[in-house]
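Every protein chain but one is kept in place in this view of the complex.
Showing chain A:
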Amino acid sequence: MTAQTLPDLAGHFGRYGGRFVPEALIKALDELDAAYRSAKNDPEFQARFQDLLLNYAGVPSLLYRATRLSEALGAEILLKREDLNHTGAHKVRNVLGQALLAKRMGKPRVIAETGAGQHGVASATAAALLDLECTVYMGEMDTERQALNVARMRMLGATVVPVTNGSRTLKDALNEALRDWVTTVDTTHYLLGTAAGPHPFPELVRDFVGGIGVEARAQCLELIGKLPDAVAACVGGGSNAIGIFHAFVPDSSVRLYGFEAGGDGVETGRHAASITGGSVGVLHGNRTYLLQDDDGQTIESHSISAGLDYPGVGPEHAWLNDTGRASYEPVTDAEAMAAFQLLCRTEGIIPAIESAHALAGAAKIAPRLREELGRTPTIVVNLSGRGDKDVHTAGAYFGILDPVETVVPGENT
């Protein structure tokens, strides 16, 4: 088996992936799988998808040679500027693809789960554009912390449902979306926000965001005449990372690095590093690495970055980890915030705190690669999103907000 032919027909990446959901959803997943396979081979669907990406979302995003950051890190850093896409992140690729698929299946309604609200806003955007009804499930804790994104979704015409059970965060929003779906599956498509969940979601989300890597590979060859030495991305659920990795998997000279949210440090237990600090199990419809206690109960994750604050990870990452094709390492909140500040000051770009984890990871591997290669390494970093949404969190973290406002660091994630 090679990465390009995975998953198998039942959605397995080695021992990972698959379908661990109530039987009631299997027919819908089979229909989605069939619809996706036919859309994949339909030139008209692909043309419509590419047209929306090009003329609506602003894709392909730039591959930018970050000269001053490169000097600071001692490596040639090329930034894949997904932060410049419409709605400010790579996620627009996935939601446009899935919303088109919903239309194709004749489903008038989409539902989505969201943590900080980025996937919810992206889903509401695609739903507005394609005239779909949209309901977004969001943990009550998050609706309170991210009132602006709740307002954005409502402006775009979506219904936002605060989820009040469990830990009232992203994982509970996902549970609630699955409960909605099992009840409304005839008329509703579940627009899942990351490359995880039951088959075919990990595969189809990967394919919809896979343009990131295809573009970056071609842009890199054009810009520097060769492939990079390494590709770095942050990993929560893992959609931006699988999106940029996938095209590079056959290029054995290109090292792939996924940086998980180390929170306060993996050793403290307060983190969201499923691969480096978790163990194998089943959560949200697939077998993968997750944060769990000795009884298999899910443990709540912690990260300053809401987008990485999830106790599981997509199954393809679990497989890439076990085969050794990609390496996963944790990056702490503090390391990520230092990289956040560095990019602001050297390049005039405010990154999403998620993406700052990839930058911090690049800073960590730069000296190792330099030593190993005996020259300056070239690292493509997926700048998966922009930091506008994080200004409050970062401002509080750095203590640069108006002093009359008292905000506890991390409370705004």
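Just so it is clear, contacts are C-beta pairs under 8 Å (C-beta built on N, C-alpha and C of every residue); 3 or more make two chains touch, one makes a residue touch a chain; residues count from 1.
Everything that follows uses one rule, which is that contacts and distances are computed from a predicted model.
Colleague: Mind telling me which option in "Phenylacetate-coenzyme A ligase", "Tryptophan synthase alpha chain", "Sulfurtransferase TusA family protein" or "Cation acetate symporter" is what UniProt lists for the chain we can't see?
Modeller: "Tryptophan synthase alpha chain"
Colleague: Which of these touches the unseen chain: A:R19, A:H189, A:R217 or A:H392?
Modeller: For the chain that is not drawn, the touching residue is A:R19.
Colleague: In the complete assembly, which of A:N165, A:S253, A:T268 or A:T323 touches the absent chain?
Modeller: Answering carefully, the residue with contact to the hidden chain is A:N165.
Colleague: Among A:H284, A:H317, A:H357 or A:H392, which residue is in touch with the absent chain?
Modeller: Answering carefully, the residue with contact to the hidden chain is A:H284.
Colleague: Mind listing the chain A residues that contact the chain we can't see here?
Modeller: 10, 18-28, 165-166, 171-172, 175, 178-179, 182-183, 185-186, 281-285, 292, 294-298
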